[in-house]
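Moving on, here comes chain A:
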Amino acid sequence: MTIHNLYIFDRNGILVYYGEWNRKKVPSMSKEEEGKLVYGMIISLRGVIEKVSPLDIKDNSFHYRTSKYKMNFWESPSGVKFVMNTDLNSPNVKELLRSIYTQVYVEYVVKNPLCVQGEFINSELFAQKLDEVIKASLSYTSRTV
Partner candidate 1 sequence: MVKQVRQISGVSCTVQLSKRILSDRIVAGTVRIHGPNFFWLKRRSQLDNARKMSRQTARIADPKKVNSELFTLTYGALVSQLVRDYESVDDVNKHLERIGYNIGIRLIEDFLARTNFPRCHDMRDAADKIQQAFKLYLGLSPGISNWSNGNEEFSLTFESTPFAEFVELPDSCSNLKYGNILPGVVRGACEMVQMEVQSWIIQDTLKGDNITELRIRFIKKLEDAIPAGED
Partner candidate 2 sequence: MAVCVAVIGKDNGPMYFRTRQSGVEELQYHFIVSSALDIIEERVQSSGKSGILPGGVSNPGALEITRELYLGALTAQEEYKVYGYMTNTKIKFVIVIEESSTPLRENDIRTMFRKLHGAFCDLMSNPFYSPGSEIRSKRFHDVVNSIVAGQ
């Protein structure tokens, strides 16, 4: 499995973190613009998904796939949104995104008094812990898949 990149948006739709691990194409726009584009897309997409859904179930996660990559979305009940791009071989990363929220975001952003809500997460410790979780998930899957 390959994880390309990860966007984290706060409940107001502001891009508060971006990380990449294996992104091959250099983006043609700034991080902010790209963030707005991604956020706009997932919100619209979710709106459509809910409207056309044949089931009366609201889910806080979905993914779509192209022939080359997969975009995964998971939202915490508090409205923090995680968007992760992976390759097509990747299993469902919903649980991974959830554990990034519970073990990294809550522990090193929410409980860090220096991190202010709505501001970009400027913490090396957070980045480091996030990297550990991502890497752990990769080695785990490469052994089992």
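Selection criteria: all candidates are chains of the complex that A comes from, given by their letters.
Here is the rule we use: contacts are C-beta pairs under 8 Å (C-beta built on N, C-alpha and C of every residue); 3 or more make two chains touch, one makes a residue touch a chain; residues count from 1.
Predicted, not measured: the structure shown is a model, and the values here were computed from it.
In the assembled complex, chain A touches candidate 1, while the other choices in 1 or 2 stay out of touch.
Within the complex, the chain A residues that touch candidate 1 are 11-13, 36, 39-40, 43-44, 60, 76-80, 101-102, 105-106, 110-111, 117.
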